[in-house]
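A short write-up of the structure that comes next.
Here the complex is missing a single protein chain, while all its other protein chains stay put.
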């Protein structure tokens, strides 16, 4: 060490030069130091780039209708689906870092062709009817309030048999699967696999009986019950609130009923990568604010409420969609009785030991 | 070794004497040799002492009615239940080495008092109505074709609100739990926990919606859905046969539909120790003969059939019960369309790695 | 109701006669009432017929040696195994209602022929060496302190290559499998599958590395690690007591170390139906008394202790065996440092939701 013979300034200059060279050599060698960016890489708590955001149904539907007039559906594009693009993830068609949410629009007599992909998907119908989704050849009617599944790698196609267009919410794990480089895609045959338009799909006829399993059928990773009908969801929510009136267990918290769509072969989530739920709040209910690791998309199915998401306050009504980024506090106040559909990526975190929830007090 | 100097006869005598002493000393020391009884202890395949046997409903019901007139229900005896006693297990009230099956009979306005026990139990109703079973305070109506659960350690009591008596099948794992020395028993309070007589129990209102789970409720070892109603079971069986007509999967084998009562929190059997199922055969169907490790009890719910169980042939009709011992071949031929309730101990064998099934060809 | 015209005595006589006829008709119809025997069938807590009992090694070994002189080993009898017969289960060769425990004895150069069975088995060696057990062709040395597995349906045979006899403890689930009518048995080929006498079996070479799994091998229901060597067991117990000295976690309770033999593919018990464990008590340790649903057999491996089992007190030393029936309290006081091997049926109860433990205070 010969530093003593140099002035401090010179010494500092030399050191800086050596550091500059080191950092340049890092870059040449395909290396990056941790110490200069540790805080960004490993924040004290999740700091999502995604932001809370609201999309109004009253704006979404007209723009979807315009797309219906101007853009055809067909091979290549595959679907007339318009994705919610989180303003915090600019240039990306993702609602959150793991979830895709889109309005899909199908005009009268239109067909969206058959394909399949690793990505899991569902449809939730806030309004309308007349479209059938064929899932591996099983014709599944789509009606108001229904949740319809197209699990990963199942062939699916949509066709509208009505004279009116129909729009619905598509939920997929596209960003998750993209981030994991895990997606495969395959085009299906060009014609429809079936033009049948039954009221109940085969999946429902086989699996849609409470607590009853066909003896012949094995366990599945995703639910074989391809459709969850509004009449059942509504009845289950109604029952929870009635049980609350009788002081019997059922609701999540006072005035707040909730069901989870589940896989009857395992009791777990209907889809292996996405949680799907319906909530009902009595008019006037204020939910306890909750923070969860993982993100969610909510859509009002019916009614009006105020949603507080982080530092944003959204006045929401039927059809409106909002996103809750990871670890962002969410609380709801029901202005009327309100039903909300919610989907999230929580099964991913539970499977990987990364789940955390912090429940605040009800205000 | 000095045996050369003895005659063979003397030598044999000495050896026999030494052996006799050895076996006597075994007994004194609390010991028993394997080699004299290996074949009995470890047969080449299961050799149940239980035998195939048939009990006719036309004989059971009158004897139950006589018991109703002569024997009171109350504390101590607890239940007016008459057990099927397998002729191969003489002196024992067991249908098979693991399963208890009994006809329980409750007269007009009678009450069977509250208790709970480690043993899992269910009721299956071949006919009648008017009784409510309260399970941990939840009033569960009992009607024709219904399966009602009282899982291990749930308090339960029965009361008949009708002017007519009612009889039904009780299934329990009493022999299994006795063989395992695992049973605990506790008397409940003396009065009824509730006199409510709702059409649907709280368990059904909370859990009886296909594929929907209350978000607030955790997994359970036994099904929280305390009642499986005939209307659902019938619809599920009907659907399987219709799907068969459409060449879609569903039935177990041609003409043979079947559902398993399951736990919606896990997708597994409704009860942790017992499998419960309903089968429907089209008129004329012959099932492929099957041998299974583990025993089963069948009850005809409706219709007529011929059951071949081992070397026995039973002509069976509504209400008739028969047992199938372990590894005993069973085949059915439907003379009319026939519905059969079946319960077995198969979950035990599956949990312990002891399950085996051999499926013969359909004749 | 015309009873008013009869005297009470006559009325009682008539009733008794009708009851007698009812009970006779029960018997004729293959029926038995619950109400007369409810207490026996469903006791308030487990009332095992098995009783606590002690077998002294000093008595077992000589009687085994006499058997060795008088009784050959070979086809049919298969093994020179002398079973502990619980005095509470008279006429039965069972240590408890679910567990078989026997001393097996093999003379110099003797061979016990190949067979396989559904019943799971292990060997525990309290003393001696020189025998190899071939498990599906894998030669497994048997030495003092070792636990050797022969899981259900694995072919196995024993041969003594030494000039001295060898005796060891056999543990099996024979009573459990018999009670369940679940046993299959098959004779193997007549000659030895191998005469190799390696120090380490293939199973150990493949699986006997802490925390390391061969990538090529799938999960198994029973442990593929066929031998658990004393040197490892001893080291693990020693380490726990040393960790206790450092105030680090490890021991079960003060002065009481314990390891469970486990399946490296699942982390669960080495055998699917039996728990196997080794315990070490420091001299002077008194364990907290424990009651468990399910039964156990203990063998002193080394040292001296007092075992209190229910109302029995056993002074025990190396080789001594005692049984603990279900729900019978057991406590140990170590007179010297003492090592005890223990096996039980607890995995059965855990799988079936029947497990219960009550831990008393350390006295």
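Worth pointing out:
We call the chains A, B and C, going by the order they appear; numbering starts again at 1 in every chain.
One rule holds for everything that comes next: contacts are C-beta pairs under 8 Å (C-beta built on N, C-alpha and C of every residue); 3 or more make two chains touch, one makes a residue touch a chain.
Predicted model only: the values in this text are computed from it and were never measured.
Considering the complete complex, the chain that is not shown touches A, C.
Considering the full assembly, A:221 is the residue among A:161, A:221, A:235 or A:288 that touches the omitted chain.
Checked against the full complex, the one of C:45, C:92, C:193 or C:265 touching the unshown chain is C:265.
Touch with the chain omitted from the figure is made, among C:19, C:51, C:70 or C:236, by C:236. Checked against the full complex, the candidates A:78, A:304 or A:329 give a single residue touching the omitted chain, namely A:78. Contact with the undisplayed chain is limited, among C:75, C:205 or C:359, to C:205.
By the touch definition given at the top, chain A reaches the unshown chain through residues 15, 18-19, 22, 25-26, 29-39, 41-48, 50, 53, 55, 59-60, 63, 66-67, 70-71, 73, 76-87, 92-93, 97-98, 102, 117-119, 152, 174, 177-186, 221-222, 272-273, 293-295, 325-327, 345, 348-349, 351-354, 356.
By the touch definition given at the top, chain C reaches the unshown chain through residues 202, 204-217, 219, 223, 225, 228, 232-233, 235-236, 239-240, 242-243, 246, 248-252, 258-267, 270, 277.
By our rule, only the chains that are shown with their structure count from here on.
A linear topology is adopted by the chain contact network, the touching chains following one after another without closure. Chain A maps onto chain B through a rotation of 180°, based on Cα atoms and reported in steps of 5.
Annotation: 52 Å between the Cα-based centres of chain A and chain C. Averaged C-alpha coordinates put the centre of chain B at 28 Å from the centre of chain C. Among the residues of chain A, none is in touch with two or more other chains.
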